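Note that one protein chain is taken out, while the other chains of the complex remain in position.
Chain lettering (A, B and C) follows the sequence in which the chains are written, and residue indices restart at 1 in each chain.
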Amino acid sequence: MTLSFAILAGLTVGSAVAAMSLRNLVHCALGLVLTFAGLAGLYLQLNAEFVGFTQILVYVGAVAILIVFAILLTRGTEPANEPAAVSPWAGLPVAVLAFLAMAAAVLASPVGKRLAAPVPEVSVKTLGQKLMTDYVLPLEVLALLLTAAMLGAVIIAMKDKEDLQ
Amino acid sequence: MLGTGILKGMVETAKNFAGSYHDPERLTTVEYPEQRIAPKENARQFPMLIHDTEDPMKGLRCVACQICEKECPPQCIYIVKSKDKRADYKGQMQFYPATFDIDISVCMSCQICVEVCPFESIKMDTEFELSNTDRFGGLLIHKEQLAKSNEHYRKIHPADAAASDAVLAAEVAKAQAKAKADAEAKAAKAAAEAKAKADAAVAGTVPAPATSTAPQPTSPPAAPAA
Amino acid sequence: MAEVFQAIDQFPVTLKTWLLGHAAGVMPEWALPLLSAALSITPILAVFPLLFALTTVIERKGLGRIQNRRGPNRVGIPLTNIRLAGFGQFIADGIKSLTKEDIVPRSADKVVHFLAPIALLIPVLLTYSVLPFGRNMVPLDLPQTGLLFFFALGASTELSVFMAGWSSRNKYSLLGAMRAIAQMVSYEIPLILSALTVVMIAGTLSLSGIVESQAEVRFGFLHSWHLFTPWGLVGFFLFLTAAAAEANRTPFDLPEAESEIIAGYFTEYSGFKFAIFFLAEYLGLFAMCGLGITLFLGGWLPPFKFLGFIPSWCWFLGKLVALILLFIWLRGTLPRLRTDQLMGFAWKFLLPMTLINLFVAGLWHLSVTSVPMTVRWIGGFALLAIPYWLLGRGFEAKVGKREYRFAN
Partner (left out) sequence: MTPLSGYLLVSALLFCIGLAGALTRRNAIMVLIGIELMLNAANLNFIAFWRFSEHPETQTGLMFALFSIAIAAAEAAVGLALIITIYRHFRTANVDKVEAMKG
C-alpha cells in the first residue's frame, strides 16, 4: 500500500462519510464533490487517465452543479428541529453487514492479492476506435438515452408551469 | 449581418484610442491638482457668509434671523443669536450670530438657504477641496471659516453678486431716503409747531395739524433679475 | 548563427537541465522529481501573475484612452517624481489589497467562505501545467489527455464560484453565482465543441501534439496553422466568444454586472481574498487565450518559416499579449448583454454553429486528397457562411428598431 493510495483512499472515504452525515445539504454536496475528486485521483493511480478526467468533467462539472441547483431550488425542506435522518438503526446495520460480507469476500478471494500487470498500453485513439466498432451499439443506445433524459428532464421540470397557466 | 455592428464599434473605439494620443483636444479630462478647469459661473458647493468690512466677524451681513436654519431641508445649519445688538450696513441696530455652524457632511447644496435669506447674507461658494481627516468635527464649518468677503463673491458669481449689490444699494438708498424724509418731516413739523405757537401767540387761534406734509418714500425699486 | 538562436530558444530547458544536473549530486534521490516540478512551476508562477499585474494597468490605461481619458499615469517610484507612466499602479494596488481589512459577513459560512477563493485559484493555476509555452516547454505533457485535463479543471471552477456565492449569505452573491454557473455551463459546450474540431484534425488530445500538427510548411513559408482553414477561422472566433463567456469577460460579464448585482459572487469578499478572485479571473482568461493560441494560432510556432529565429516562447507570449489586448479592446467597445440574450446566444447561435463547424471540419479532413484546394475552401466557407447568415439573421430580428413611446 503506497502513501498516495492511503491519502486518496482516506480522502475519498472521509469525504463520503461527510457527504452522508452532515446536516447542511450544501455541505453534503461539497463533500460529495470531494469524493468525486478523490475517486478521480484513484482512477489516475490505476492508469485510467481518460476516465479520471472524464469523472472530473462530468461529476464535478455537471452532476455536482445539478445537485447544488436542486438543493437551492428545494430549500427549506428540512426544518431545523426535525432530525435529518430516520433512526440510524434502520439503515446502519444493513450497511455494516453488507460491508462485512463484501470485505470478507474480498479478503478471502485469491484475486485480491493480485498485483497490477505492467502499465497497459491504452491510448485514447484505440478507446475511440473501440467505441466506433465493438461498442457502437451501446454508444448509440446511450446517445438515445441521453437525448431522452434531456427531453424528460425538461418536460418534467416544466410541467407545473403549464398547470399554472 | 451579425457582427458588422461589433466591427463598426471596434473601429470607433480604435479611432478614439489612437486619436487621444495624437490629438490632445479629444481628452476631456485634465491632470487635476496641477491643472484645473475654470469653474462654471453657476457652480455651487456649500454655503458661505458674506461680510462687507475688513474684519470678517464685525462685517457679517447675517442678522441671525434663523430663517435659513428653519428652512434648511436636512437641518444642517445651527445658529445662536447674540445677546447684544450692533449696527448693520444701514446703520440699523441688529442682532448678529454668536454661533453659525454648517455641517457640510449633511448639507445637500440645495441653495434654499440662499433663496430665503432676506439680507443677502448667505450665498453659495464654489470651494470643493474640503476633505478632512476628521469626519465629524472637521466637517462642521464654523462662522470663521464660512465668512467670505463680498469681493470673493463678486469674483466667483459676478452676475449674482451685482444683483445682490443692487438690492443692498436700493435698501441703503431707501433707508437714507426714509431717514431724510423723516428728518424733513420732523423739521417741517417742528417748523409748523413753531409757526403755530407763534401764530397762537399772535392770534390766539388753535394750531393747525401738521400731518401728511412729509413726502411719501419712493416706491421700492423693482427687484433686478437674478 | 542558427546555433545561437537555438540556444536562446531552448534557454529555459537548458537552464533546468543544468540545475537538475548539479542538484543530482547534492540532493537525495527522492527530492529530484520535486525539484524538477518546482523548477517548472516557478517560471509559471513568476510570469503569469506578473502579466496579470501589468494587464490590470494596461487595461485601465487602454480603456481610458478608448474613452478619451488618460487612465492611471501617476504612481511611479515612491518618494521621487518618477512616474513610470503609471506602471507602479499595480504594486500600489497589491499593497493596498494585502493590507486591507478582511471582512467576513457575520452569518457567512466561514469555512466555505474561506475555501472558495483557494478552490478557484488552484484549478486555474493547474490548467497552465498542460499548456506548451515553447518548444519542449510543457510542464506536464499528458500525451493522451492533455486537452481533457484542461477542460476538466476549467469545469471545476464553477463549483468554487458557487461556494463563494452561497457561503456569503448575500442575495447579490447568490444571484451572481447562479448567473455565473448558468453561463459557464452553457458556454462550456460550444467551447469544447469548437476545440473538438482541432482534436479531430490533429488526431490527438495532447496539446504539444496539436502544436506539432500545425508545423507543416505550406508554399515554402507559411506554417499550416489551423486558423488558415475555413473551419479553423470560424472555430477560432467561436472559441474566443465562448472563452470570453467562460472567463466572465465583457460583453459576457453578467455575473459581475456592477450596475445590477454589485460585484456578483465576490460581493462579500474584501482584501486579499478579493485580490485572489481577481487574479484567478485574469489567470483563467490567460489560460483560455493560451489554449486558443495552442489550438488555432499554432502555439509557439511563428506564422512564417523565415521568422523561426525568434525564440518559440516569445511567439507564445506575443500571441498571448495580442489576444489580451484584443479582449481589452472588446471590453472598451461592447456593452453588456442581458441574461436571456446571453443564454439565447449560447444555445441558438454558438451551439449550432459549432456543430456545423464540426461537420465542415470532418468534410475538410475527408477531402484532403480527393478535392482540389480552392473547391474545399469555397465549399467550406459556403457551408459556414450560409448558416452564419441565417442564424445571425434570426438572432438580429429580435433586436428591432427601438420605439420610444413618449419621446416621439
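We take it that a contact is a pair of C-beta atoms (placed from the backbone, for glycine too) under 8 Å apart; a residue touches a chain by one contact, two chains touch by 3 or more.
A quick note: this is a predicted structure, and the numbers were derived from the prediction, not measured.
A.B. asks: Which shown chains does the chain we cannot see touch?
C.D. replies: A
A.B. asks: Considering the whole complex rather than only what is displayed, give the residues of chain A touching the chain that is not shown.
C.D. replies: 1-2, 5, 9, 12-13, 16-17, 19-21, 25, 28-29, 32, 35-36, 39, 42-43, 45-48, 50-51, 54-55, 58-59, 62-63, 66-67, 69-71, 73-74, 77-78, 82-88, 90-92, 94-96, 98-99, 102-103, 106-107, 109, 111-117, 120-122, 126-127, 130-131, 135, 138, 142, 145-146, 149-150, 152-154, 156-157, 159-160
Criterion: only the chains that are shown with their structure count from here on.
A.B. asks: In terms of CA centroid distance, which chain is the most far removed from chain A?
C.D. replies: B
A.B. asks: With centres defined as the mean C-alpha position, give me the chain A-chain B separation in Å.
C.D. replies: 78
A.B. asks: Enumerate the contact residues on chain C facing chain A in the complex.
C.D. replies: Those in contact with chain A are residues 109, 112, 142, 144-145, 148-149, 151-153, 155-156, 158-159, 162-163, 166, 174, 178, 181, 185, 188, 203-205.
A.B. asks: Which positions of chain A touch chain C when the two form their complex?
C.D. replies: 24, 26-27, 30, 33, 37, 49-50, 53-54, 56-57, 60-62, 64-65, 68-69, 72, 122-125
A.B. asks: Which residues of chain C touch chain B once you look at their complex with the stated criterion?
C.D. replies: Listed in rising order, the residues of chain C that touch chain B are 62, 65-70, 73, 329-330, 332-334, 349, 388-389, 391-393, 395-396.
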